[in-house]
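Every protein chain of the complex appears in place save one, which is left out.
All chains are identified by letter, namely A and B, in their written order; residue positions are counted from 1 within each chain.
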Amino acid sequence: MSGKTDNQRAWFLVLPVVLLVAFNALVPLMTVVNYSVQETFGNNIFFWHGVGWFQDLLRSERFHAALGRQLLFTFTILLIEVPLGVAIALCMPKKGIWVSVCLVLMALPLLVPWNVVGAMWNIFALPDIGLLGWSLNTLGFEYNMTQQPLSAWITLVVMDVWHWTSLVALLAYAGLIAIPEAYYQAAKIDGAKAWAVFRYIQLPKLGRVLTIALLLRFMDSFMIYTEPFVLTGGGPGNATTLLSIDLVKIALGQFDLGPAAAMSIIYFLITLAICWVFYTLMTRNEAR
Amino acid sequence: MAQIRLDNLRHSYMRAPKSDADWALKRLDVVWDDGGAYALLGPSGCGKSTLLNIISGLVRPSEGRVLFGDTDVTDLPPDRRNIAQVFQFPVIYDTMTVHDNLAFPLRNRGVEARHVETRVGEIASMLELTDLLDRRAAGLTPDLKQKLSLGRGLVRDDVNVIMFDEPLTVIDPHLKWRLRSKLKELHYNVRVTMIYVTHDQTEALTFADRVVVMEEGEVVQIGTPVELFERPQHTFVGHFIGSPGMNVLPCEVRDGAAFVGGERITTEGPAKAPAGANRLEVGVRPEHVQIANEGVPAEVVNVADAGRYRVVDARIGDIRINALMSENDTIAAGPTRLSIDPAHTRLYADGWLVDTRQGTEP
Partner (left out) sequence: MSLEFQAVVKRSGADTLIYETSFALAATGFNMLLGETNAGKTTLIKMMAGLDRPTSGRILFKGEDVTKLPTQKRRISLVHQFFVNYGHMSVYDNIASPLRVARMRDADVKRRVGEAAELLRLEPFLRRRPGELSGGQQQRTALARAIVKDSELVLLDEPLANLDYKLREELREELPRLFAGRGAAVVYATSEPTEALMLGGHTATVSKGRVTQFGPTSDLYRSPDDLETARVFSDPPINVAPVVKRGHEIHLGNAAHWAAAGTIAGAPDGDYMVGVRPHFVTPVPHGDASAPLTGKVLITELSGSESTAHFEIADRAWVSHSHGIHPFRVGEEHDFHIDTTGCIYFHADGRRVMV
């Protein structure tokens, strides 16, 4: 912002934020970096361990498995939520009283606290007394989320889709209503069918919002913790132990501070790297 | 291609229009010949966009019919009317190349690939877009985008009418000239009916063979540019067309002449007020008012330089009148005399022209 007028006093106004970010992000991050290169046997005595934890971790099958599950989960829900969200947005009314009704209904899941979502779905899906579990079993499907990995996975994905598709839908809806009416009129005149209208008008005009939606949903789902923890606790077995759950198990369950710190850093770097790749891929089109 | 007929058309956006003001479009009967260049001219909110949307099929008229040739298209949707439209803000398909934009309407209609290529090539060269065919349409300048959206209409063989909705709004003045004459040239070459909607008199008059002037949902006059300029049927037309517009001077009529601020003004024929007229006015264009040695006494208040001419702002008594003067002439503020050409001085009663010419009884 070299062209903007200088007003040095403005710095005082951002100072609280700078301090907050420092305490909030930098200090913990440096602490984690510090732990990640040391070994401790308690009593606050630390030994230098170099990159040992990192090497161990990158070779660890447990980490690979957790990362794999995390990626599978994230890409599954992205594949479902983004197209579904756009589809819902396309179906929503453009004017009239139904607009507000739809918007409120769509916003509802977003307002539910995350642990409540987990608890709700846990009870909802209990095979014996939960409405969902009981109905499925009555209908003849073998469904037991606490024992079958597949059932647990499906429940987890459905829960996330229920919770977060609205966000994508609302963002896409905002993008859609911003398209000037003239584009639709021109398309009609050009004889474009509904699919062509979507492909050549709506989708290109949604590009920017969808980039944001995709990034938000990627970051959130990649770091998801509360909901699966409340729903399945990572089970059955390790079937739904995502990266974050595994991390907490190592750090707080086993109190292995060094490996947990190394894992946190790798986790952070992976998230950052994938975000960056997403972002560059999706904005490259615009720049061209 | 076909003749376009608007038969007893009326439109209101309200469900049960009661008063006159509830009609966005008052009763309208127009015939537009095949291959003509027409303009709809009027200030914003005059109903010209409503009329345009009725012709294109985006709005269904409350009453009356729209006919293309012998076919009643009143209830047909836009895509079945074989029309094309260029919008105020360029509408292009951002992700496609210029070539694919032009091919789009043909491909949607299942036209054979070879024919698509021929047509796209023809239209691109007509619009001077050939060098840009492989470029992404999103990066074009506004004037090229407007050409491209026009191209999407021209590329089809089946177009009944191409409509322009203030197409030069986003174009720079020096390019406006180029694009406007390009449109005129295209019309001359392809002879498709074109309807041009605008609030800009210069655009309307230079583009169209016949202009429909509208005000408050009503057609005030339909005529050639010369008719509109020379003999406005209504003071609104006189005011709206011409820059500066026609002088409309409140007057009294007695002894076969009009009196403005007590000064006698000779009209084109013996002035005679129609019975029951409330408001009488004399209309004369600034082009026909000259600074002279004799004539109506007036006071010069200001002279504005418009480049190729000067606009003199004068007063007869306290009634304002504009006169034009060549860019080489000068005049100081103060008393002068105005010569007003009787052959171009008209009488208006309640806004409408009173025909005072000899031999034609009103």
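Keep this in mind: a residue touches a chain if its C-beta (ideal position, glycine included) is under 8 Å from a C-beta of that chain, and two chains touch if they have at least 3 such contacts.
Given the structure is predicted, the values throughout are model-derived calculations rather than measurements.
From the options B:116, B:241 or B:316, the residue with contact to the chain not on display is B:241. The chain that is not drawn here is touched, among residues B:117, B:185, B:252 or B:329, by B:185.
Summary of contacts with the chain left out: across B:117, B:230 or B:252, the touching residue is B:230.
Remark: the omitted chain is touched by one listed residue; of B:33, B:72, B:131 or B:172 this is B:172.
Against the chain not displayed here, subunit B makes contact via residues 43-45, 172-174, 177-178, 180-181, 184-185, 188, 199-202, 205-207, 225-226, 228-230, 239-245, 285, 287, 304-308.
The working rule: only the chains that are shown with their structure count from here on.
Per-chain CA centroids place subunit A at a distance of 57 Å from subunit B. Within the complex formed with subunit A, the residues of subunit B that make contact are 56, 58, 77-79, 83-85, 87-89, 91, 93-96, 104-105, 108-109, 136, 149, 152-153. The part of subunit A that touches subunit B in the complex is made up of residues 180, 182-183, 185-186, 188-193, 196, 200-201, 204-205, 288.
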